[in-house]
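Below is one structure, written out as structure tokens; comments come after it.
The complex appears here without one of its protein chains, the remainder shown in place.
On to chain A.
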Amino acid sequence: MNSPIDLSILSERPHAPPMPRARIVNAYLQETRSEILRYLRSPGFVLPTLLFPTVFYLMFGVLLGHGNGQQARYMLAAYSTFGVMAPGLFGFGVSLALERDGGLLTLKRALPMPPAAYLIGKLAMAMLVAAVIASLLLCLALFVAHVPLTAIQVVRLFALEVAGVVPFCALGLLLGTLIKGQGAPGLVNMIYLPMAFMSGLWFPLSVMPKFLQQIAGLWPSYHLNQLALSAVGMPHAGSGAAHGMVLCAFAVACLWLAVRRLRRNG
């Protein structure tokens, strides 16, 4: 089989025909499209993420608010924050945990999928769901609770919440690399709900024990909520830039740890 001049090498080792740029872009688009389609078609994900914040807001912000505009305004910020945590934590954390367990991630790693396409697809899905949640809550605030909001406030809150899903995607990604399998939804809830509570999303921090007030700065949801309060013109603690920096740093740290874990353990 070893002839002196073996020309088979010419056919056996392809000169890696380069992937045209348009096809790489297409791979990202297809991944995003699939990710969005598959979640919009699974009621187990869509219904809780959309219904919890809207129904809670309707109950506590609108019905129990008795036309108290300030309460409805305060809770618009809080429930928007609460709402956009879910697509990040569940869309990334639970789906990654299940896909690692079910072998889908392994298959995708073996296929020539551009590695970032997987993350971009999930990120786009989470941002889309966050946009829907923010829109629903804004509609309830404007047309049901009749909270007087300026156009600027509406746009600021919407943009903030769509971008605000990112640190929770990063946290979800990290959680997804730490947990595995069917227990993931329960475990993610054990982080999601207490964190929402301790960040003052359900009850104002001012009525909470001193200790919880002191550690509130640890939670990304606290910082996002302060920014949301500021967006709708409510009093808030600290400067916007500082909250924004904390959220960025938090997202980068989670992403770095998660990518490191994925590289090592798959």
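As a working rule, a contact is a pair of C-beta atoms (placed from the backbone, for glycine too) under 8 Å apart; a residue touches a chain by one contact, two chains touch by 3 or more; residues count from 1.
What we mean here is this: contacts and distances are computed from a predicted model.
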| item | value |
| --- | --- |
| Chain not displayed: protein name in its UniProt record ("Sulphur transport domain-containing protein", "Secreted protein", "NADH-quinone oxidoreductase subunit M" or "ABC transporter ATP-binding protein") | "ABC transporter ATP-binding protein" |
| Residue among A:Ala27, A:Val144 or A:Met234 that touches the chain left out of view | A:Ala27 |
| Residue of A:Met113, A:Val132 or A:Met208 touching the missing chain in the full complex | A:Met113 |
| Candidates A:Met19, A:Cys139 or A:Leu212 - the one touching the absent chain | A:Met19 |
| Selected residue (touches chain absent from view) among A:Leu104, A:Ala124, A:Leu178 or A:Val259 | A:Leu104 |
| Residue numbers in chain A that touch the chain omitted from display | 1-2, 6, 8-14, 16-20, 23, 26-27, 29-31, 33-34, 37-39, 41-42, 99, 102-104, 106-107, 109-115, 266 |
